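Okay, structure first, notes after.
Complex shown without one protein chain; remaining protein chains in place.
What follows is subunit A.
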Amino acid sequence: MAKAIPKKGSRGRIGSRKSIRKIPKGVIHIQASFNNTIVTVTDVRGRVVSWSSAGTCGFRGTRRGTPFAAQTAAASAIRAVVDQGMQRAEVMIKGPGLGRDAALRAIRRSGILLTFVRDVTPMPHNGCRPPKKRRV
């Protein structure tokens, strides 16, 4: 069986090729849990362009779950993407955290045109049994 031989040029260039991608329209996913907020920017198909979270922005521990941390995470994620020329975006918010509104505010202020804001929190139709109650 003959193995497919990759072209000489593509092997060397793969790393730099990805960053040149220009996306005029994208989707911003915000996952806001009680302890952290993760902001991921993808294209319409779902391929990730850049991401940032409260933890990567330098907050640790309980401060990651605060709305201010969510704001900085959203701002940092969008800064990386605005340079790539993204104008319009859809926002998908997941999870019951405090970072929901704060991240949305930061996105609004950054100047990106928003088309939809959706809540995509996953709701089981009585599926898996959740963990037992905490006795604190």
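Note that in this section contacts are C-beta pairs under 8 Å (C-beta built on N, C-alpha and C of every residue); 3 or more make two chains touch, one makes a residue touch a chain; residues count from 1.
Following the convention adopted for this analysis, contacts and distances are computed from a predicted model.
Asker: Assign the chain not included in the display its UniProt protein name, restricting the answer to "Ribonuclease CAF1", "Ribosomal protein S21", "Transporter" or "Protein EDS1L".
Answerer: "Ribosomal protein S21"
Asker: For the chain left off this view, which of A:K22, A:R60 or A:R129 is in contact with it?
Answerer: A:R129
Asker: Which parts of subunit A face the unshown chain closely enough to count as touching?
Answerer: These residues touch the chain not displayed: 25, 44, 90, 92, 95-96, 101, 104-105, 108-109, 113-121, 123-124, 129-134.
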